[in-house]
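Questions regarding the structure given below will be posed in turn.
Here the complex is missing a single protein chain, while all its other protein chains stay put.
Order of writing sets the labels: A and B. Residues in every chain begin at 1.
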Amino acid sequence: MKFRTIIAAAATAVFATMAQAEEMKMSVTTSFANSGLAEVLLPEIEKDTGITVQLLVVGTGQALKLGAEGDVDAVLVHAKAAEEKWLAEGNGTHRREIMYNDFIFVGPSDDPAGAAKADKATGALQAIAAAQAPFVSRGDDSGTHKMELSLWKAAGIEPQGDWYRAVGQGMGAALNTASGMNAYIMSDRASWLKFANKGDLKLVFEGDPVLFNQYAFLPVNPAKHPHVKNDLANKLEAWLVSDRAKALIDGYMLNGEKLFTFNAKAE
Amino acid sequence: MNDILQGMARAARLVVTLDADLVEITALSLQVSLGAAVIASAIGLPLGAWLAINRFPARRVVIAVLNALMGLPPVVVGLIVYVLFSRSGPLGALGLLFTPTVMVIAQVIIITPIVASVSHQAIRELWADYHDLLISLKANRLQRIVTLLWDGRRALMTASLAGFGRGVGEVGAIMIVGGNIDHATRVLTTAIALETGKGAFDMALALGFVLIGLAISVNLALHFLSRTERGSRW
Partner (left out) sequence: MVSGMIVLEGVELRRGGRVIVGPVSLTLGAEGITMVMGPNGAGKTTLLRALHGLERLSSGQIRWAGNGNALRERQAFVFQTPVLMRRSALDSIAYPLRLRGVKRAEARERAAACAEQVGLRVNLKKEVSDLSGGEKQKMAMARALILEPALLFLDEPSANLDGRSTREIEEILNRIRAGGTRIVMSTHDIGQARRLADDVVFLHDGKLAEQGPSAAFFDAPQSSQAQAYLKGDIVL
């Protein structure tokens, strides 16, 4: 009767339950997850507050949508305009700025378009467009993609043509594509530093203040979704703006570089 | 080529050291996909048998639908299940989104048509052999199905394993409904997608090799157990 034993064993596997702690769900953007900061913060949060934060790593659009539908308890993203619209629709209680990091331009190591010589981000884009050098765009409506589009607009260029490739994927996949094509791409610094498949790519442009990228924490509105764990979200927010968080965020280094700057204001 | 060798070495290292994260996501992969395969078999095997031995007007339509569902992209299934189980969806009150349970549900939808279709094929052949005998012995409908399922169990196990194989290697649906949450809903395939995204191909490949090894082990284990059950060929 081995056959029945197999079925019984498999059935037990299905109904095996998972340990239940005090858990909350937070949607974050790929760029934040890729930075590796989460791996430093989450264990500390759990230690200090007893909350297990489950991260849903998605694009900015989806991160906000998950909050709007009540599928997560809080959102941590970096797209101010979209966040404010989201709040205006009654999806969250408020917006709390936590920290910022920055975007950079990456391109072929010989920099055929001469983007490195530009003194502004828009100038770098103009150089790339003028050279018709291959450029990979996320094309996925993420915060990074929106930022890229606003920069093209500021540069007075409508990016289109053979050289402009919108891949419709996350940062990692887009970087893989750029590496394969030896193309220019805009990336958040963390994703780039953590990226292991650099190929012939290198950092070509950085430092323009327009490339700064503000992260904000947004608790989901319990008036709209009564089941959300607003108390846990508030506890988490209190921790995120604390001195302890400041020390961890400002002290976080990747390959010897500082990635994030804590800028939460006391209430 | 270098990536592949590195991946293999890394996979070996992870397995030998019983890396805690690896064990956790492998266990979840196994739990979700075996669970889905068991449930899909409980539905799909009798359904396949039923379709093989009964003639009713809509039979052809049902078979056509089944075959069409087999080719359904998992992402689409994932999306539908996601919308259903989202807090704002019709089943949102259950609070199952981003849990292993909903991953099982999505996979059941994906693999049941495969299990049913493969078992339908197998049972149809067996039914052609057994038809006269079962009618002659006046076996009722239930007895016919039970007999065919039992005597066809080796072929049916292949059907279930085909379902398991598709489930365990599936990433589209499980990513959407599970959310790939570390220590909660991360399985081998979603971890591979994640590592690929980071450009960490050696790690992604290592996990890929573990996945292949897992699929082979499950197949071998089941076939071995079913063979020792009765010392004859299968």
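Quick notes on this one:
To be clear about the criterion, contacts are C-beta pairs under 8 Å (C-beta built on N, C-alpha and C of every residue); 3 or more make two chains touch, one makes a residue touch a chain.
Keep in mind that what you see is a predicted model, and the values were worked out from it rather than measured.
Across the entire complex, contacts from the unshown chain go to B.
Only one residue from B:Ser88, B:Gln143 or B:Ser217 touches the chain missing from this view: B:Gln143. Screening B:Asp3, B:Asp21 or B:Asp129 against the full complex identifies B:Asp129 as the residue touching the chain left out. Not every partner is drawn; the one left out touches chain B at residues 126, 129-130, 132-133, 135-139, 143, 147, 151-152, 154, 230, 232.
Throughout what follows, only the chains that are shown with their structure count from here on.
Separating the centre of chain A from that of chain B, both taken as means of CA atoms, is a distance of 33 Å. Chain B makes touch with chain A in their complex at residues 30-31, 34-35, 37-39, 86-89, 92, 95, 97-98, 100, 104, 153, 179-184, 194, 196-201, 222, 225-226, 228-229. By the touch criterion stated above, chain A contacts chain B in their complex at residues 1-3, 5-7, 10-11, 13-14, 16, 18, 23, 25, 30, 34, 52, 54-58, 68-71, 170-173, 175-176, 179, 194-198, 225, 227.
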